[in-house]
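One protein chain is absent from this view; the other protein chains keep their places.
Labels for the chains are A and B, by order of writing; each one numbers its residues from 1.
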Amino acid sequence: MTGAIQFSSVSHTYRPARGKPVLALDGVSLEVKDREFVALLGPSGCGKSTLLYLLGGFIPVEGGSITVDGKPVAGPGPDRGIVFQNFALFPWKTVRQNILYGLQKQRVPKPERERRTKELIELVHLEGFEDSYPAQLSGGMKQRVAIARTLAVEPGILLMDEPFGALDAQTRALMHEELLAIMRRSPKTTVFVTHDVREAVYLADRVAVMSARPGRIKEIVDTKFPGGATPEELLQTREFADKVDHLWKLVRDEAIRAQAGH
Amino acid sequence: MVWRAFIRALPLILLAGLWEILPRSGIINPEQLPPASAVAIAWWNLLIGGDLVTNGISSLINVSAGLGLGIVVGVLAGVLMAWYPKVDAAVSPLMKSLYPMPKSALVPVMILWFGLGAGSKIASIFMGCLLPVVLSSYNGARGCEQTLIWSAMGLGASRRRVLWEVVFPAALPEILAGVRNALAISFILLVTSEFLVGQRGLGYLISFLGDGGVYDAMFAAVLTVAAIGFLADRAYLVFMRRTLQWRE
Partner (left out) sequence: MAGVSEKSSEWSLMALRVGSVVVLLGAWEFTARLHIFSDFLLPSLSTVLLRLFHDTVSGDLVHGITLTLIRTAIGFVAAAVAGVALGVGIARVPVMRWFFDPLVSAGLPMPKIAFLPIFMLWFGVFDASKIMMIAFSAVFPVIVEAWAGTQNIDKYMSWSAMSLGTGRKQFLWEIALPAAMPQVFTGLQVALPIALIVAIVCEMQMGGEGLGGSIMTDMRFADSPGVFSGIIAIALVGVVLVKAMELLRRRLLVWHQETQTS
């Protein structure tokens, strides 16, 4: 099973209970290759999260089409795992029970479930916290549980909705490294929504910049860097700074447009 | 707008329709549930016959006196307790010991002390209203921002002036919310006390009609009381909103 995604002229209109309908996305087309890490970058309100939710099957696709491996998306499912900014953990379940949840839904046999859960807890460095409740954990720890919970069902595609937005700068940097380490171990097609330019350039293979509402793809920039450099080295290179600069200007233009237009 | 109001009211209209059809057709025993039209006619008769008005006035006096007294004493006690620690030390043990007592249970004591007439009813309502108002006044006064108090004192206002001109207005939203609570409680205690003893009042009227087997009129009286409780709450909400708006 691969995880190639194709967005074809996707449009979406937001219809509030009171007030006029608003065009959120206007003919977005984008191809994400199998195991590619693509970041969706843009100002607030540009529809990047909406695009993610459409891909996830949480909102029905009305205009255009979204296909995964050629098949159109029809509702949420374990093939597209999602991680949210507010962690969205089940507060009444412990760390272990949260991670077990998806495995139980898939009727994975007990010994296998226990083994995978243990593996994932080790992967996200939460040994010793298996029986803690989410309320007892820090933000970074909660997000690691969320990631582990999503990875448990082995989705072909990973959707991330500004997952590190609620964390402080130091924790965010640590989470970047953890995510990259996880990606290296078992690469997955990833669509990562963010408004942080440096984060997008650092993590992603390609960055798709979206325009202000109604959202369109403005430009796609290649941000794959050759391996081998340590993070500190990479962040100092000329190449990195240039890419960030270029994207920053693009986003800023759209942010200004977003302010003015509405 | 009108359409939306109609849709909202539709379930009640449908229920009213069922209330008429089911007893009339005999599906439900009309002795146990008189049809809506019969109740409406009985209500009308109660009104023009004077029973509703006489007893209504009696109940109104009881509620007004009890609630009014409860509000005055409650606001004074609550605000003064929040402002003067000595008052707090003196009064709060009394309040705390009253807190776990369900006020409806105190009705027999009120009857012992104040007899079978209006006195016991007013006293019962007063007891029920007191604590919610004290509590909300106290919390409202305590919640007043220190900065406001300090700047008023800095301008030379006496402690007493600051209390009435700064703290009390700041506490007003919470006090008004507590009074809304007290309003609902006052109706409950009114009905309870009038059920138990007495020869006057809407509660008494309901009991009397029930004992006499005049069920359509009894239903009319019950619904009158329920409607008064509902309307009083709605009217109070409007008053509350207006008062708080005017403050801004």
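As a convention for this text, a contact is a pair of C-beta atoms (placed from the backbone, for glycine too) under 8 Å apart; a residue touches a chain by one contact, two chains touch by 3 or more.
Quantities reported herein were computed from a predicted structural model and do not represent experimental measurements.
The residue from B:58, B:136 or B:207 that touches the chain not shown here is B:207. Screening A:22, A:88 or A:123 for touch with the missing chain picks out A:88. Taking the complete complex into account, B:229 is the one of B:30, B:119 or B:229 that touches the chain left out. Considering the full assembly, A:78 is the residue among A:27, A:63, A:78 or A:187 that touches the omitted chain.
Although one chain is not drawn, the whole complex shows that of B:22, B:109, B:135 or B:240 it is B:109 that touches it. Against the chain not displayed here, chain B makes contact via residues 7-12, 15, 32-33, 89-90, 92-94, 96-97, 100-102, 104-109, 111-113, 184, 187-188, 190-192, 195-196, 203, 206-207, 210, 215, 218-219, 222, 225-226, 229-230, 232-234.
Interface residues of chain A facing the missing partner chain: 53, 56-58, 75-78, 80-82, 84, 86, 88-93, 101-102, 105-106, 133-136, 146, 149-150, 153.
Simple rule for what comes next: only the chains that are shown with their structure count from here on.
One simple way to say how far apart two chains are is to compare their mean CA positions; for chain A and chain B this gives 54 Å.
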